[in-house]
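Here the complex is missing a single protein chain, while all its other protein chains stay put.
And now, subunit A:
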Amino acid sequence: MGVMSEPAERGRFGEFGGRFVPESLVPACQEVEAAFRDAWSDDGFRKDLDELLTVYAGRPTPVTPARRLSAELGLTLLLKREDLAHTGSHKINNVLGQALLARRMGKRRLLAETGAGQHGVAAATAAALLGLACVVFMGERDIERQAPNVRRMRMLGATLVPVGSGSRTLKDATNEAMRRWVADTAEAYYCIGSVMGPHPYPWMVREFQRVIGDEARAQVERVPDVVVACVGGGSNAAGTFAGFADTGARLVGVEAAGGAAMTNGSPGVLHGHRSMVLQDAHGQVVEASSVAAGLDYPGIGPEHAHLAAIGRAEYASAGDGEVIEAVHRLARTEGIIPALESAHALAWIVRNAGDLAGLTVLMTLSGRGDKDMEIFQ
């Protein structure tokens, strides 16, 4: 089985992945897996999704050469522009896929967790489009710092559930969404926002995000030397990497320094799968902390842990200060204001420009910075 193909039995990527959920959720996960397998091998479903991606989400997104910044850095920087997708980030790709699947399964309601609010906005959007209800779980701290997205979700008709437990961020919103799903599997579909959760989610979300990497591969003249993406749960990175996994490109995922599960974590089980987790000496999950709400997460998708273990991808981190600098730099050199999350990838490129001199670097610009304007001030 090739790298980034279907996971092994029981949703395993090497020693990672799996389905660590309460017995009550096992049938629900099995139902999602069966429905996804069926849909993904159905040309009709693929055609419906492709059409929505084209006529609704605005795909394909372009690859933009960042000419002025490239000259400054001494390398060739190409930006895969997910910020230009409808709703402002790559999250829409996955959500259109899952919402179509939910409708095919006869579900009436999407449940979603969100950090930066981009997945929540995408879920609320797809729900509106397809006539489904939508309930979004969001940490109270994230509600405060991502106010524009909170307003968007409400306007799109979603019900927002503030989560006040734990760190009041994405981790706790995810716990709460899973608890609600336990009680509501008959009518609700849990629309997970990244390549995490129980099998089949990490695999399914990667397949829905693969469009980023596949498009980019077709859009570039030759395979880039380095492919870089930011990593929260890791969906934009997984989708990007999937398009280049079989090439010689160096694959780099960049986490937030305060939520660097790959660099500072150890193997553990959180939110339904086994992966790398930030935890203390007693096995309690440590709260992550980042200026980017979408990366403020103590775990990482299981396939990334596997890609690191087999040496196919490498993971680094970027700190808040250099990330904010990177936002301003891209704004002034290219006229593009990236999301704080995306700017982690850029901060890594800026920091490593010396080593990357002369190389072609493709970076996924996972979303736009409109939601972060308060923080940039």
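The criterion applied here is as follows: contacts are C-beta pairs under 8 Å (C-beta built on N, C-alpha and C of every residue); 3 or more make two chains touch, one makes a residue touch a chain; residues count from 1.
Keep this in mind: contacts and distances are computed from a predicted model.
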| item | value |
| --- | --- |
| UniProt protein name of the chain not shown, from "Nucleoside recognition domain-containing protein", "ABC transporter permease", "Tryptophan synthase alpha chain" or "Cytochrome oxidase subunit I profile domain-containing protein" | "Tryptophan synthase alpha chain" |
| Chain not shown: contacting residue from A:18, A:213, A:233 or A:258 | A:18 |
| Among A:62, A:106, A:157 or A:283, the residue in touch with the chain that has been omitted | A:283 |
| Residue in contact with the excluded chain [from A:70, A:98 or A:185] | A:185 |
| Subunit A, residues in touch with the chain not shown (by the definition above) | 10, 18-28, 165-166, 171, 175, 178-179, 182-185, 268-272, 277, 279, 282-285 |
